[in-house]
Structure formats: C-alpha cells, structure tokens
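The structure appears below as structure tokens.
The complex appears here minus one protein chain, its other protein chains still in place.
Naming follows writing order (A, B and C), and every chain is counted from residue 1.
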Amino acid sequence: MWRYIAKRILMLIPVLVGVTFLVFSLMYITPSDPAQLMLGANASPAAYAQMRADMGLDKPFIVQYLRFLFGYKHPVFGYKGLVFGDLGRSYITNRYVFELILSSFPNTALLATGALILSIALGVPIGILSATRPYSFIDMVFTVLALLGASMPTFWVAMVFIFFFANRLGWLPAMSDPANLISIILPMVTLSLNSMAILMRMTRSSMLEVMEQDYIRTARLKGLDEGVVIRKHALRNALIPIITIAGLQFGALLSGAVLTEKIFAYPGIGTIMVDAIYLKDTPQILGSICFVAIMFSLVNLAVDIMYGLVDPRVKETKRGPGRK
Amino acid sequence: MDNLLEIRDLAVHYYSNRKVVEAVNHLSLDMKKGTVLGLVGETGAGKTTLALSIVNMIRGPQGKIVQGSLRFNGKDILAMGRQELRGLRGKDIAMIFQDPMTALNPVLPVGDQIAETVIRHEGLTRAQGWKKAEEMLETVGIPGIRSREYPHQFSGGMKQRVVIALALACNPVLLLADEPTTALDVTIQAQVLDLMRKLIRENGTSVLFITHSLGLVAENCDEVATMYAGEIVEYGTVDQVFGRPLHPYTRGLFGSLPRLRDSQRRLTPIPGLMPDPTALPRGCYFAPRCPDKMPVCGEIHPRDHLFEGHRVKCHLYGGNGREAGNER
Amino acid sequence: MHAFDTSGSNLSRSLRRIARNFGQFWRRFSRNKLATASLAFVILVALVSVFADLFYNYDFVTANSLENAFLKPGESGVVYFQDRDVEHRFLLGSDNYGRDILGRIVHGARVSLIIGFVAVAFALSLGGTLGAMAGYKGGRMDTLIMRVTDILLSIPMIMLSIAIVAALGNSFFNLLLAISITLAPRYIRIVRASVITVKDQEFVEAARCLGASDLRIVFRHILINITAPIIVQSTLNVGTAILWTSFLSFLGLGIMPPKPEWGNMLAEAREFIQYAPHTLFAPGIAILLTVLAYNLMGDGLRDALDPKLKR
Partner (left out) sequence: MSGEAAAGMAGAEKNLVRVAKLKKYFSTPFGNLHAVDDISFDIRRGSTLGMVGESGCGKSTTGRLLVRLLEATAGTILYDGIDVTTAPERDMKTLRTRMQMIFQDPYSSINPRHTVASLIGEPLRIHKIVHNTTEFERRVRELMDTVGLADRLYDAYPHELDGGRRQRIGIARALALHPQFIVCDEPVSALDVSIQAQILNLLMDLQEKLGLTYLFITHDLSVVKHISEDIVIMYLGQIVERGPTGELFDKPLHPYSRALLSAIPLPELDTRRDRIILKSEVSSPIEPPPGCRFAPRCAHVRPECTAADPALREVSPGRFAACVLAERFL
C-alpha cells in the first residue's frame, strides 16, 4: 500500500509541472503589460525598458518560467519561487500572493467541504432509495429533481436565493462571512445543489448496475435479509465509482465557488481570482489558479488512495497477480 | 411422501417490450430424496429459470410465476412468506452457479461470505461463523488461512470450490447446481466434480444437476430429465434414457454429439432452431424440427406417456403407453 | 469502390434500411415522454433563434430607451425607434436600459446555441481525433495524449476557461476556443475508452485478418460502434457549453453588453435584484430550461441508443 501511495505521489509531479507550465504560458501570452501596469501610462521609454528588465520580462519565456518555479534574486522583485512557497507579489497591492491565498483558501475550503458533505449526505442516500425502487413514482420525482439540479446555473440560483431568503424573507444574510457560520448556509446550499444532483444520479445508476450482478443473487440465495444484501453486498461495490465522482465534484465545487463567493461577497480564493482578472493582476491570477489546481490534484490523490482502501482489487493488481 | 420436491404445472413468464417470453410451460417434475437428477437442455430451454423458481427467486416486474405449485418436503414454496423463504434459501436449498468469476462479491473476503451464511442460519457468533468458514474451505481443499483473502486472489477452479463450500456450509437438503463446471477446464472440472460427488455422498444431499452435457449426466446422475422450450419432454432413470431415448429431441441430442468411441464422420444434427419463446408453435413445440413429425403434432400439444417410470411427451407413444395424469 | 453506391437498387435498399433503423430508434426514444418533450423544446428554441430577427429587430433589443426602464411584464411603453415613436408591449418587462427582455432572450438564444453547437463540434473534432489516436495506436502516443489530458483535467474546468479567456482577451472567438478546449478532454477520455473497448473485440481482429487497412478498421468498424456514446455526450455537452457561456459572460469574460446574452443579462440584473426581480428570473429560467432540455434529451438518447441499458 505504501509503495502504491509513493508511486501515485511521484506520478503527481509531472502533472503539476504541466499544470504550472500551462497556466504560466497562458499568462505569458496575456495582452496586458505588467511593466506598463506598474508604471502607469506616462512612463518614459527608458524607465519602461528598465522596468521590463527589472521584472525579467525581457528574458526568454523558458527562463521566466523557471524563475516562476524556482525564484530569482532582485532587490525589489526578487522572490523564492513556487516550489519554495513563494508566488511573488501582486502588481496592484504589492502584497505577497501566497500570503493572500493562504488567508483566503481556508474560507473556500470551508465552503467547498461543507457543500461536498452536504451533497454526499443527501445525494447518496436518495440515490440508493431511487435505485431500490427503480421507475417508481418517487424515483421519477428524484430523477427530475436531479436533472433540474444539474441544469441550474449556480450563479443564478445564488441570486434567486438572495432574493427570496435575504431580501424577501429576511431569514439569512445576503453577505457571507466565514466568521458567521449562519451566513455561510446560503452559499453552501447553492454550491451543493449541482454536486448533489450528480451524486444522486451516479449513486442510482451505480447501485442499479451492482444490483444486477450475480453476487447479489448469490447473497439473496443465502437467505440474507434484503437490508443486509443492500448494505453489505451492494453498497460497498456501488461506492467504488461514487468515491471517484465525489472527488471530481470537489473540483467542480472549487470552480463553482468562484462565482458563488463573488455573489455572496465571501472572502475566498474565488473572489481573489475574479478581482485579479478584472485588474489584470497576473501574479495573482497565476498564483490562485496554480494553487487551486494543486489542491485539486491532492484531493484526487486522496481519492485514489481511498479507492485502494475500499476496493481490494486495486492494490493487488499493482503488486502482482493472485497466488495460484 | 418420499418426494423431496414436487413441481406441478409450473409456468414462468418474462415480460419485455410488450412481449411475453414463455420461459417455463406447464412443467411437472418430482425429485426423490437422495437422488441426483440431471436436467439437460440447450441454451434458452428454461433450465436456470426453473432452478430460480424452486427458491421463488423469479423477480418482478419482468419475471413472474404465473401458474402451478412447488412443494418442498410437502410445504408449498409459493405460499411461503418472505421470512420463511429466507430461512429456506441457503439453509435447506442451496444453489451453485455456472460462473464462479461473478458469483462471489469482489469486495468481501471469501471467509466472510461463507461465515455470514452460517451465522444467518445456524445462529452462530461471528467467531464461530469464521471458524466454520475455515473448516468448510479445508473441506474443499483450500487452506483455512486463505479465508481472509478476496475472490480475485483465487483461480477459477478455486473460486468454484469456494462457491461449493458456501453452498454446502449449512448442509442443505437440496442443492441446485446450475452448470457448476461449464466455465472450467476439463482437468479442473474433473477435480471439482470429484469433490462434489464426495461431499454429496457424505451428506446425502439431493442434487438437481443442470447441464447441457449428456456426458456429465451419464457420469454423475441417477435420473435425467430433458428440457425443451420450457417443458420436460422426457424423464427417466439414466439407464432408461441413455439405454433407450424415447423423445425425438433426446435422440437428436445424442445424434448431434461427436463420440469418442465411434468413428462415424457425419453427425446427425437436429435441423432448425429452438422456437421463439415469445411465439411458441401450436401443438408440439418440437414438431417443426422433428424427423418423426405426424400431422397431429402440428395441431395438438402432446401429453405425457409413461412406461415403467420413463415419461415422454410425444404423440409417437400415444397408442401404446399408459397416459400420465398431466393434462394439457 | 464507388460502383457500390451508385446502383439504384442498392440505394433504395440502403434507404429502406436506414428508415428501418430510424424507426426502431424512434420507437424506443419516443417511449420516454420527457425526452420527447425536450426534443420538441430544443427544436422550438432552435427555430426561435434562427428566426430571431422575424420576432425582434436586433437594433431594437440593443438600443437604450431609458424612459422605459424596469417596466413590469406585460406593460407597454412608447419607444423611439428608427426615427419614430412606436407603442410597444414588453411581454416580459424591460431591463435597466429599458430594453425588451423577451427580445433579448430570443436573440440571446442565438448566441447560446451557436456557441453551444460550434464549441461542441470543435471539442469533438479535436478531442475525438486525439482520443481515437490514443486509443487505437496506444504506446507512447497514448501516454503523451493522456498526460496532457490529465494536466487539463487537474485544473477545475471553469477555471481553465477563465484562464484561457483572461489570457487571450475577451472575444466571441476566444470564448468559443476556451469552452472547446475545456470540453475536449471529456471527448479524449470517452473516445479513447470506447475505442479501446471496441478495439479488443474479435470483430476488429476478424477484419484485420481479412486484410482490412487501419483506416478501414477505424472508420468501418470502430467509429461506427462508438457513435452512440458520442452522440449522448455531445447532447449533454451542448447544455454544458450553454451553461458555461452564460457563466463566463456573467463574469464579464464572454459576450459583453449591449449584445444580448443570457449570462450578461443576469450580470446586469444582479444590481437590481431587489428593485426589479423580473429582470433576474426570465434569463435564468431560459438557461435552466434549455440546459434541462438538453440533459433530458441526452438521457433519452442514451436509453434509446444503448440497448444494453434498456430494461
């Protein structure tokens, strides 16, 4: 098992290099000019050239990328580089990007994790319920609800919720703040709807597929109670694909958080990113996307490892074929 | 009442796309205690459906037992409540499937899968259940310590041994063996059958041995029933049926088989195909393929005719045999 | 080869065969009432967007008439348009610039559908080709393509779109590109997986044994067998693309006002939630219904095209 985990972590490295490379290249081709941004429109050509040289913008692309990864020394702009936990400073606020991310990411993590727990807690049991009564009235109702949930634009739902629950009914605040847990209810519910719908559908189809398997017939033929057949025999097998989907949903939740946070004025990484995009603050965009991608990859790694714990076949196939 | 199992006039239908698949039709069959009854037939004859009906495991909404009665030890299985049925399944009647690869739950250790059965039926504790599971594995020639391992760690032959251990764990009265060795290689098949024969003899278990192989029937069974299009067309002791097959279909099966002993080059296959189970022909179901077809065969469904316990459903024997009670 | 396709009897036979296949498919599909209704809705939206100019003049829905701002649904107002005053009834009310909301939704449908279809087509051709190559050739090609896919997939999808538009700048084409690139990995995965499944079937070996070339095997034997999952995925993806378009436009990274687009309509409505909620509901419901219709239709197609899942 440990060897398996180590192997998975090693496999993560090229992916992360690729991600940073991709995002860095995207930012590199951005039409906005950081030197111009720093100096304002009226700078002299000489000052402008000096600024570009100071920021390393005159260096070849690959040098700039390596500097982004491993840092470089400069009295004003120098930083330690991504691998040492330094993402440089914002062009606009001159604050350390990494610091800003570190202060906001926990808020996003709180929101996304809460939403994930909520969608699993509701989506999986409802999916199981639907699967045990396929094509019944209740199954139809949940199927339609799930499709509705998967089709709703999150940012619109957020506004509709604000309109009803904050403006009209006044039950919950329209603005959220991580310090006030009541105020996160609305964004958390908004964020969870999509994932909940997807988990519900996946659980249902996965359960239905498992219930058709021969070993379920074997379990019934043993005279086991239907409850035991479902809980012990069907659910564990059905959960295997659901774990993967739940892991992928975490990425979707991070995405969804971008706009949900903005609409609820919640100080998370999404808000930082959107603000940075409006201000064309390259280091901050770069930093936040890379950070989110790394977090997402780590979550996927955790999912893979969990997979190995639930499914006895995974680690075995990595080690060798069964004893004969 | 020396009949362990009495099936009377059983009919099972499946419903799909507004069509009715008549899988089992007016089937009557008795099984005596302590016998091994071979049920032979080709794909789609309804063998597995029959086996599942015996434990009332035809599941709606697609499948339904539409008619007939099933008595096991004198008790009507179809009238049993859920709880009573669960007490029966796995304890008094156990089943072995064709494919050992899919019959075991991949995420549970094999020991657990055996233990849960004995815990359920014999009221043992967890520890006792696991101990029993290890004993059962030893009985089928697998070291007890391997009870903690998962199905994928066993080869096909080993898995089928585990399935056998599982089926025999509660010492069932009746074992439904649905093509238990078809998925295995010949030499492994010989091993597994050897083991099954030994265990069955030791425990006095009655077996319904479902197979498409006449060879396996000859070597393992006391009695044999031939199934075609959902009904039993011939029934008798192995000596009777193999000595003098009466039904043209049974004879066709023998003719289709390449023999090791004979050196004849051409086989005499049965022409044509199985009838479509959603549109069975009027009269005898076998008539369209039958070499001995008479005008009456296309019109009237034949009755059972009985010759000293050797039963055949065919018009050829209408004149001189004593008719059995089954009306159709 | 073409000699086979020109003969009249062969052609009519092929037509009859196609008709028979379609009939079978339609019988299965139409059994699903929701999917059939969705298909009707999708066709309706498509017609509306094609003939949008017949219902509402484009200049009319983009021109400000501030005196008519925030009219409630059904209210009428006088609009100065094309050098004269016109009495106009605002069926779904008007927005903060006094523009007709229904008219903007109708024209917005055009933008959404174009982006939906073109982005999916682009993603399909890019992702499908790469996926088929990875699946069929295997080896180093497969490893390379799948590594790149892994990288694309480890950035949460919307963020990738945002990054691409943010980098390339704000334009219709860049929006299309961003959505296509983000959708492409889905196709790479699904096509690769399907190709690998089909490739291992004996009939591909049988064709090779008959002397069939790689190209013939890919087109006549593999692609024909994976159209069903691709059609289903594409239907679902049109919905996703429409959703993302509105998302990016809402962020100000897609279609910018005054051009009508459902997402930017919502962005403008955001400021006035309390004051004029009707500006919020109409575009949102338009997105919801359209995406829902594509999802329901995708489900229906899956059931009708994949007999394995059919019960």
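Keep this in mind: a contact is a pair of C-beta atoms (placed from the backbone, for glycine too) under 8 Å apart; a residue touches a chain by one contact, two chains touch by 3 or more.
Given the structure is predicted, the values throughout are model-derived calculations rather than measurements.
Asks: So which of B:Ala11, B:Met196, B:Leu216 or B:Cys284 would be touching the chain we can't see?
Replies: Of the listed residues, the one touching the omitted chain is B:Leu216.
Asks: Residue by residue, what part of chain B touches the chain that was omitted?
Replies: Output for chain B: 42-43, 155, 157-158, 185-191, 194, 212-220, 238-239, 242-243, 252-261, 263, 265-271, 273-274.
Asks: I need the residue numbers on chain C that touch the omitted chain, in ascending order.
Replies: 1, 3-4, 7, 9-10, 13, 17, 201-203, 205-213, 216, 220-221, 224-225
Assume only the chains that are shown with their structure count from here on.
Asks: Taking each chain's centre as the mean of its C-alpha atoms, give the chain farthest from chain A.
Replies: That would be chain B.
Asks: Just how far, in Å, is the C-alpha centre of chain B from the one of chain A?
Replies: Comparing mean C-alpha positions, chain B is 53 Å from chain A.
Asks: Using mean CA coordinates as chain centres, what's the gap between chain A and chain C in Å?
Replies: Distance between chain centres: 24 Å.
Asks: Which parts of chain C, given as residue numbers and ranges, touch two or more other chains?
Replies: In chain C, residues 311 touch at least two other chains, as defined above.
Asks: If you look at chain A, which of its residues touch at least two other chains?
Replies: none
Asks: Can you check the complex and tell me which residues of chain A touch chain C?
Replies: The contact residues of chain A facing chain C are 14-16, 18-19, 22-23, 26-27, 29-31, 134-135, 144, 147-148, 150-153, 155-156, 159-160, 162-163, 167, 251-252, 254-256, 258-259, 263, 273-274, 277-278, 285, 289, 292-293, 296-297, 300.
Asks: Please output the residues of chain B touching chain A within their complex, sorted ascending.
Replies: 55, 57, 85-91, 94-95, 97, 99, 102-108, 116-117, 120-121, 150, 152-155, 163, 166
Asks: Applying the document's contact rule, which stretches of chain C touch chain A when the two form their complex?
Replies: 34, 147-148, 150-152, 154-159, 162-164, 166-169, 239, 243, 246-247, 250-253, 263, 266, 269-270, 273-274, 277, 280-281, 283-284, 287-288, 291-292, 295-296, 299, 311
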